[in-house]
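One structure, as structure tokens, below. Some questions next.
In this view, the complex is presented without one of its protein chains, the others remaining in place.
Presenting chain A:
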Amino acid sequence: MMDGLRRPQSMVLLGGTSELGLAIARRYLAMGPLRVVLAGRPSRLLEEAAADLAAAGAQVEIVPFDAAEPATHEAALGACFAGGDVDLAVVAFGLLPDQDTALRDPALAVRTASVNYTGAVSAGVLLAREMTVQGHGVIVVLSSVAGERPRPANFLYGSAKAGLTAFTRGLAGHLGGTGVRVLLVRAGFVHTRMTAGLSVPPLATTPDAVAEAVVDAVWRGSGDVWVPRAARPVALLLRLLPHAVLRRLP
């Protein structure tokens, strides 16, 4: 159960190696005891993430989960909830391939869409169902500013995130009155493994800054948060840009 300080006692991280998700877990762990379920594809990275959290005092479980295989999600999510109530779930998985490569490889393009959108829809629907039964819980969905007005250089990833943002807002409305809350996180460029080697745009941020913003938004009970905050007016501006101008953006 969330306590009076809105600290979760248990959290599920879908995308168990996500640096943003792990930063959120570490932040809550610093505030009190925490049980963490890391759901992800089995890998050494996942084992290391579990070991790190355990060393920091968390009670950690690993559940095999592949965002790209929605047919397996029901069983995987069932395993995530088998250990008791889940107070906070973070949908943190994502895939950001090089767009030019993906445009030459339709399979990779489809995989980008299915991980970032279809997989998240499947996980979101299942999380909503499980949490509605328990009558409480917070679903944190890590979307992206890239979904606000996809630019030419990242429209593939951006289009999936645009769908995810729309889905998440709809899900939040649908869950009104169920005791389950949804937090939509729109992050700008975050320094992680996923973005390593990319050119750094303005307003870049860190996993820790995202985690801090998420913990604060969960506390305040808000439904969406932008990281950094300035990403919001920038996104608004992007939305207003005439197409002719947008085309010339990188």
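Just so it is clear, a contact is a pair of C-beta atoms (placed from the backbone, for glycine too) under 8 Å apart; a residue touches a chain by one contact, two chains touch by 3 or more; residues count from 1.
In this text, contacts and distances are computed from a predicted model.
Asks: I notice the complex is incomplete. Of the names "Cytochrome ubiquinol oxidase subunit I", "Glutamine amidotransferase type-2 domain-containing protein", "Branched-chain amino acid ABC transporter permease" or "FAD-binding protein", which is the UniProt protein name for the chain that's not shown?
Replies: In UniProt, the chain that is not shown appears as "FAD-binding protein".
Asks: Could I get the residues of chain A that touch the absent chain, sorted low to high?
Replies: Missing-chain contacts on chain A: residues 1-7, 9, 31-33, 85, 132-136, 177-180, 215-216, 219-221.
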